[in-house]
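Heads up, one of the protein chains got dropped from this complex, but the rest are sitting where they should.
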Amino acid sequence: MARLGANRYGKAETRVVHVTRGSASGGADAIRDWNVSTSLSGDLASTHLSGDNSNVLTTDTQKNTVYAFANRLGGVEPEVLALALARHFVESQAPITRARVGIAEYPWSRIGQTGYSFARGGEYTRLVTVVHDEASGPSVVAGLADLVVLNTTGSQFWGFPRDEYTTLAEATDRILATQVSARWRYRDVELDWASAFSAARTALLDAFSATRSYSLQQTLYAIGERIIESVPEVCEVRVALPNKHHFLVDLEPFGLSNDKEVYFAADRPYGLIEGTVLADDATDPGPAWD
Amino acid sequence: MARLGANRYGKAETRVVHVTRGSASGGADAIRDWNVSTSLSGDLASTHLSGDNSNVLTTDTQKNTVYAFANRLGGVEPEVLALALARHFVESQAPITRARVGIAEYPWSRIGQTGYSFARGGEYTRLVTVVHDEASGPSVVAGLADLVVLNTTGSQFWGFPRDEYTTLAEATDRILATQVSARWRYRDVELDWASAFSAARTALLDAFSATRSYSLQQTLYAIGERIIESVPEVCEVRVALPNKHHFLVDLEPFGLSNDKEVYFAADRPYGLIEGTVLADDATDPGPAWD
Amino acid sequence: MARLGANRYGKAETRVVHVTRGSASGGADAIRDWNVSTSLSGDLASTHLSGDNSNVLTTDTQKNTVYAFANRLGGVEPEVLALALARHFVESQAPITRARVGIAEYPWSRIGQTGYSFARGGEYTRLVTVVHDEASGPSVVAGLADLVVLNTTGSQFWGFPRDEYTTLAEATDRILATQVSARWRYRDVELDWASAFSAARTALLDAFSATRSYSLQQTLYAIGERIIESVPEVCEVRVALPNKHHFLVDLEPFGLSNDKEVYFAADRPYGLIEGTVLADDATDPGPAWD
Partner (left out) sequence: MARLGANRYGKAETRVVHVTRGSASGGADAIRDWNVSTSLSGDLASTHLSGDNSNVLTTDTQKNTVYAFANRLGGVEPEVLALALARHFVESQAPITRARVGIAEYPWSRIGQTGYSFARGGEYTRLVTVVHDEASGPSVVAGLADLVVLNTTGSQFWGFPRDEYTTLAEATDRILATQVSARWRYRDVELDWASAFSAARTALLDAFSATRSYSLQQTLYAIGERIIESVPEVCEVRVALPNKHHFLVDLEPFGLSNDKEVYFAADRPYGLIEGTVLADDATDPGPAWD
C-alpha cells in the first residue's frame, strides 16, 4: 500500500575550524571557519523498509570524513573541499549515487599586531553547495546569506493595482532595505573560486546601490543581471529578498514634522521577493539546486 | 544576455489571532493563532525588468486580505482559510496564475475557570500549505513541525559498512530522539480537516513509539506508512528527522558505572534523515510542494 | 591603577538527560532533561592577575561533576541536584566561597503504549537556582519561564495620564497576553520540591486567569500574591511580564466590522513589567538572587 519515494540522509552542521600555521615559519596564521553539511542518496530502500544498514555509510563517518579532508586539503576555498567530499562519497560507496555537500563559511578579519588574532565579521555568510551525481557529475552553486543592505533614498513604489483591500499609499521616496540571500550557479567546476565569489559579491552590492528602484523585484533582477554580466562563469542566479520595511513615523500628533528622518523598522510581516535570473546560454542545472 | 526565470512574491508571516466570542452568549471564547504567508506568481516580468508595477498586487494588500478573510471566515480550520485566500488571489487578479498560502497554527489549551483564559502549548506547530494553480486547481498539504519525541530504549543501530573513516561503535540499545517535521498531501480539498490532522498526528506518535527501530530511516518510513494507512485521505508524506544525538557519558574515570542512565544531549552536528512515503495510488502532486 | 572587582566563572549549559530504567523491572522508564550551569567565586585574584590557575577548578571538571552527581543522585527533583552540586563545590574547594547552580528542566509527557516513549512539552521551562555561600549557607529559588498565557477578555487599561506624547486610546476590553518569567524564593532548603513547584504554577495560572485586570502590573502583583498565599514555603516572588500586544485590526476600509475578532499579534516593541512581591515575614535573601 505504501512505497518509498525520494530520500537522503547525512550529517548536518559539522563545525570545522582550520588553521594554517603560517606563524610557525615567521608569517601569520590564517583561519577557515566552516559549517559543513553532507547528504547522500542512492540505494537506501533496505534501511527504510527493514532496518538493514549495510548500505548506510553512517553520518558519524561522514563527519569524520569532513575532518579528515579538511586536514588533507588544508585551508582551501570551500568549493574545493565540497567538491572533494562529494566526489569521495559517490566514488567510494557503491550504493551512493548522489552526494550533496553544503558549506557555510564565516568570514574573519585580522585584529591587533600578532598575526594570529581575528575578529569574526558578521556582515555576511558565504555559501557553497556541491552536488555530485554519479550520472551527471559535479555542479557548484555559491552564494551568500545574511547580508543586510539599505538605501536611504533612490527607491519608489507606485503604479500598483488597487483592489478592495488596498490601502497602501504610493511612495516616491522610500527606504529600501533587505537581507540578501543570493546563490549563483557556475558553469564549470574548476575556476578561481575566491575571485569569482568576490566579483559576484561586488556586483551584488553595486547593483543594489546603483539601481534606482521602482520595486524590490526590479532590484532583484538587477542584482541577478549584474552578477551574470560581471562574472562570466555564472549562468544562473537565485535571489530571495525579504523587504525589511521601514515605516516613516507619524509625528504630527506631537507637533513635529518628520521629513524622512525617523523610521520604525518593522519585524513582521515582511514582503518576500524570490526570483531567478539566467544567462541566455545557461547550462542545464541538473540536480544542482536539489 | 540575462533573462528572468521562475519568481514569486508575497507577504510573509502575517500574525493573526482570531477570537470566536462564545463568551458573549454565555459560553466560552475560542482562539486561532496563525502565522500566514502568501506568495503569488504569474505575469510579473514587467516589474522585474522595468519597475512597472501594474500587475503587482502589493504585499500590503495581501496582508489586508488575510485579515479580511480571517474576519469573514471566522475561527475555521486553517485549511479553509488557506484555500479561500489562495483561490481569491488567483481568481481576482488576472496576471496571477498561482498562489501559495502557508499557515502555521500555534495550539493553545484552556486554563483556569473563566472560559476565556489560555496557555500556549509548545509541543508542536500545525502547518498548512495550499497551492492554487490556475491550470491544475488547488492542493492541500498539512503537517506539523517542532515536535520533539524520544524513546529511551527500543532502538538499535548496527550492520553499517565500515570504511577507513568509520569509528562508530555498533549500538544495540540507544536513545532515539528527533524533532519531527512532517507534511502530508491530501487527495482532496474538501474533508474534515481537524479529524484528518488529529488522526495523522496520532499515527505519527504511535509509529514513532511502537517501531522497534534499527535506523532512523526505518522509523521515518514507519511514520509515513502509518499515516498513509491510518488516514485514507493522505496519499504522500514527507518527513525530515534530525537525529538529536544522546551520547552515554563515560563515567569510568570517576569510578562510576553508567548503565544507560546519564546522557549528554548534543547540539551539533546532527544526523538528518529526509524521505518521502507514497501511497501506491498517490495522485500527481502537481505544484503542491513548490 | 586598576583592581579586580566581583567575579565568577563556571560551565554554562551542560545538557544532561537522565533515564530511570523502570522498564528493566517491568515498569516504565522516566526521564529528566536538564540544562545545568555552574558558577564559582572566591579567592580567584591570582588567575586574573598573573594566570596562576592553582585555585581554578576547571569548568571541564565542573561539567564532569554535574554528570557524576546526576549519576549518583538519579532522577531526583532538580532542586536536589542543584543543592548537592553547590554544596560540593564550596565544601571540596578551599578557595571557593560561593557556588551558584542553575538548572533549567524541560518537561516531557508520555506518548504511545511502550512505557519508554515521550514527547517534549513546550508549554514552559522549569527553573531552579541554588546559591551556596560559605558564610550564609544555601538558598533555593525556583520558577518557570516561557509560559505564554492569554485572556481574550477581562482586561482593561484606562485612567493613565496623558502628556504631549500620549496618543493611546483607553481600553475597556482588551486581549491580555504575556510570556511569564517567574521565580520564587523558598524559606527553606528541605521541602517537597515537586509539590511546591506544582502548587506555585497552579497559583500563577489561576491568578492570571481570575484577575479582572486593570493593568499588567495588577496582574503581576496578583500572581505574586497568589503564589505567596498558596505556597507557604515561598517568601518572595519576582516576575517579568512582557506585554505581548494584540492590536485589533481596523477593517473599516474594507467595509467590515471587527467586533473584537481579528487581532494583529505584534513582536516589537513590547511593554515589559517587572516586579517583586514579598511575604510580610520574608527572610533575608542574602545572595539568593545574585
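Letters are used for the chains, namely A, B and C, taken in the order the chains are written, and counting of residues starts over at 1 for each.
Methods note: contacts are C-beta pairs under 8 Å (C-beta built on N, C-alpha and C of every residue); 3 or more make two chains touch, one makes a residue touch a chain.
These numbers were taken from a predicted model, which means no experiment stands behind them.
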For the chain left out of this view, which of A:F89, A:F160, A:W184 or A:F208 touches it? A:F208
Looking at A:T114, A:T167 or A:S195, which makes contact with the chain not pictured? A:T114
Take the complete complex as the reference. Which residues in chain B touch the chain that isn't displayed? 164-165, 167, 253-255, 267-268
Name every residue on chain A in touch with the hidden partner chain. 14-21, 23, 29, 31, 33, 64, 67-68, 70-72, 74, 108-109, 111-114, 116-124, 146-154, 175, 205-206, 208-210, 246, 249, 251, 253-254, 256, 258-267
Where the missing chain touches chain C, by residue: 1-15, 37, 39, 44, 47-61, 63-65, 68, 92-93, 156-161, 163, 165-168, 213-218, 220-221, 224-225, 228-229, 236, 242-243, 268-280
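As a working rule, only the chains that are shown with their structure count from here on.
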Centre-most chain [mean C-alpha coordinates]: B
Rotation in the CA alignment of chain B with chain C, degrees, nearest 5: 180
Take the average of all CA coordinates in chain A, do the same for chain B, and state the distance between these two points in whole angstrom. 24
Just the number, please: Cα centre separation of chain A and chain C in whole Å. 38
Please output the residue numbers of chain A that touch at least 2 other chains, ranges allowed. 165, 167, 268
